[in-house]
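A single protein chain has been removed from this complex, and every other one stays in its place.
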Amino acid sequence: MQQLTEIRWHARAGQGAVTAAKLVAETALELDQYIQAMPEYGPERMGAPIQAFTRISPQPIEIHCNIENPNVVVVLDESLLATVDVARGVTEDGVVIVNTCKTPGQIRTELGLDSGKVACIDASGIALDTLKRDIPNTPMIGALAKATGLFDLRPVIDHLQKTFGKKFTQDVIDANVACVTRAYEEVAIDG
Amino acid sequence: MAEQKTVAATGNTVVAEAMRQCKPDVVAAYPITPQTTIVEEYAGFVAKGRVHTEYVTVESEHSAMSACIGASAAGARVMTATASQGLALMWEELHIASGMRLPIVMANANRALSAPINIHCDHGDAMGARDAGWIMYFAESAQEAYDNTIMALKVAEDPSVLLPAMSCLDGFITTHSIDRVDVLDDESVAGFVGEYEPANALLDTDDPVSHGAFAGLGGPFFEFKRAQREAMEAARPVITSVGEAYSQLSGRPFDVIETFGMEDAEVAAVVIGSASGNARHIARQLRAQGVKAGVVKVRVFRPFPYAELAEALRGVKAVAVLDRAESFGAEGGPLFLEVRSALYDASDRIPVVSYIYGLGGSDVRLELMERMFADLSDIAAGSAQPGKLVYLGAR
Amino acid sequence: MAKWDIETIGEWDWRQFPLGAVIPESGNSRDYVTGGWRSERPVRDKETCTQCLLCWISCPDSAIYVEDEQLPDESFNLAHCKGCGICANVCPVEAITMVPEGCDLPEVK
Partner (left out) sequence: MATLKELTHREDRLAGGHRLCAGCGASIAVRQVLLGAGVEPVVVGCATGCLEVSTTIYPYSSWKTPFIHNAFENAAATVSGVESAFKALQRAGKIPADKKMKFVAFGGDGGTYDIGLQSLSGAMERGHDMVYVCYDNGAYMNTGIQRSSATPKGAWATTAQVGAAQQGKLQGRKDLTQIMAAHNIPYVAQASISHWKDLTTKAEKAFAVEGPAFLNVFAPCPRGWRLAYNKSVEISKIAVQTGFWPLYEVEDGVWRQTVKVHNRKPIEEFLKPQGRFKHLFKPENADLLAEIQSDVDRAWEQLQKRFETA
């Protein structure tokens, strides 16, 4: 794992980006990393574009500010590409992961990205198949694990089972595990 | 060292946890962003029967502090939490709590004061209360918010102190960010803070006392205030010794100020709260480039560590004081005024510049810290004169 | 509790006052004399008095003594009585009269 990984999440309020940012941080903590996960809070309500952030590092994290130069960008809602500059400041070797049916090539063109990686996953489709609801956040974590190599599928699943086990039925947990697994396997990566 | 559990949690979650572990008899609180999740978590402890606390869901912050004062005077261990407008609404009661010498501990989720309304972090709320007679801790991280809250209780209840104490953490940045935190076990915290032995408990009906008397013209009001000042002075060694004991327990160092690179620093920033790490991060980078940059973080603002600051800043060529609060009409922010005062008796006149930053949650980008240190280097090199006041990051 | 000794309070410095402005003794205003506020004092005619105790329950200054459900011969605490005259006013049999302070008192039966 590199020194400091900075992940910026783009979504609409209600899509679970904050939860995803948190789940990723918690998974990293299980791997004895230092972590930060914070939503960018505002008075916005359901549907508004929002950002959230995750930092992961083997060293204690001392900075407290928004992420301007992310190593990873995760976009939970493809429609945001039209209105939000999601790739703003992304590092040369950064990874942009988008919930979309399009190919990485199409997205790369759309975003005008000529470096780094672009990864595409139909997270909404997977969520609808397995969860029967368009909650794309957990599939995006599967895609993120694969596309970034931050961690394997196993710790993600372990952590999901651990935290969701307190709140949800076994069916819901199984569906989420299926989501993550499918996304991990199906994500298309370019670069 | 005590057994600890590493958790991923927000500042507010671990502050609520610290409160639970301190076993307060009464918590009287009113929700306000970004403090709310503290009292929500506490309500959860109450609902689950995990605490013996009487949790008073008052109808305003004024009543929150009023009920805390009643409960504390009654002889109970009392804790609460607030933020911003809530702290402002309590203003009158803050002075009464300290004047009555009641060791109430309150977390404050630092948030800007209206107008215009804003829910994000700055220190304007706490700084507005800096002369209210409360001991004031500020946290850089969720870890420190947790640690400070426990230490604050121990200090407040010390028989030689008996003053209320505030444990401040930055709104959203610390209150709502998930952070890696090491949490002590319940027994260790309970053993550390001990039992509260109240003086003059109102509920002692065998020996009734009167609290809150009128000490008007010709009365001893002046003498009571003098005693209050002495109590604040008496808090200094207690803060240190409690900090030492807590360090032993937790393995985490504590001092009223925390320094980075100050052994040989030529340029230094003095800062409070979550932005301290940002300053340290840049100072670390600058040092790698050969710039002798340093950072002093102030962890206890009241009583203010004048001697420690003067000592830390000795020999520095230019100092920036970073205030996340205004003091309109003054020469700089509240921290600036204190730091410059601390340096007045220093033999060398160190140029000190006031930087106001991050008001209303304005993001403390690393580039701002770079700019601030670059200014200092210019001043230290004599290629620039210290300006009056810099609004760092305002358009 | 033992009586709080405040005889020399005028000379105390800040160290000597109780913590947080607490008054550690309850009801010690009994030692404070408000009788000097009075320009008239109540005088009770024991013959007329029916011991109804309306004066006692109506006194704002807790200045009427009762012993064994009765007003004793010396029924007024003149250290506290401010001479408001409520006792005389509420007395249903006019057993209490207010007489000017500093004048010769009428003969009390």
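Lettered A, B and C in written order, each chain numbered from 1.
One rule holds for everything that comes next: a contact is a pair of C-beta atoms (placed from the backbone, for glycine too) under 8 Å apart; a residue touches a chain by one contact, two chains touch by 3 or more.
All values reported here derive from a predicted model rather than from experimental measurement.
**Student:** From the touch rule at the top of the page, work out which displayed chains the omitted chain touches.
**Tutor:** B, C
**Student:** Identify the residue among B:A8, B:I32, B:C68 or B:L335 that touches the chain left out of the display.
**Tutor:** With B:A8, B:I32, B:C68 or B:L335 as choices, the missing chain is touched by B:C68.
**Student:** Which residues does chain B use to touch the chain missing from this display?
**Tutor:** Contact residues on chain B toward the absent chain are 25-26, 28, 52-54, 56-60, 62-64, 66-76, 78, 92-93, 96, 202-205, 208-216, 219-220.
**Student:** Residues on chain C that touch the omitted chain in the whole complex?
**Tutor:** Chain C touches the chain not shown through residues 4, 6, 9, 21, 23, 25-34, 37-38, 52-54, 56-63, 66, 69, 77, 79-80, 82-86, 88-90, 98.
Keep this in mind: only the chains that are shown with their structure count from here on.
**Student:** If I average the CA coordinates per chain, which chain comes out farthest from chain C?
**Tutor:** A
**Student:** How many Å are there between the centre of chain A and the centre of chain C, using C-alpha atoms for each centre?
**Tutor:** Roughly 80 Å, centre to centre.
**Student:** Whole-Å distance, chain A centre to chain B centre, using C-alpha means?
**Tutor:** 35
**Student:** Mark out which residues of chain A touch at least two other chains, giving numbers and ranges.
**Tutor:** Answer for chain A, listing residues that touch two or more other chains: there are none.
**Student:** Please output the residue numbers of chain C that touch at least 2 other chains, ranges allowed.
**Tutor:** In chain C, no residue touches at least two other chains, as defined above.
**Student:** Touching residues of chain C toward chain B in the complex: what are they?
**Tutor:** 1, 9, 12-15, 17-26
**Student:** Quick check on the complex: what are the chain B residues that touch chain A?
**Tutor:** Contact set of chain B toward chain A: 6-8, 34, 119-120, 170, 172-174, 176-180, 274-278, 280-281, 363-366.
**Student:** Given the complex with chain B, which residues does chain A contribute to the contact?
**Tutor:** 21-22, 25-26, 29, 33-39, 41, 43, 60-66, 68
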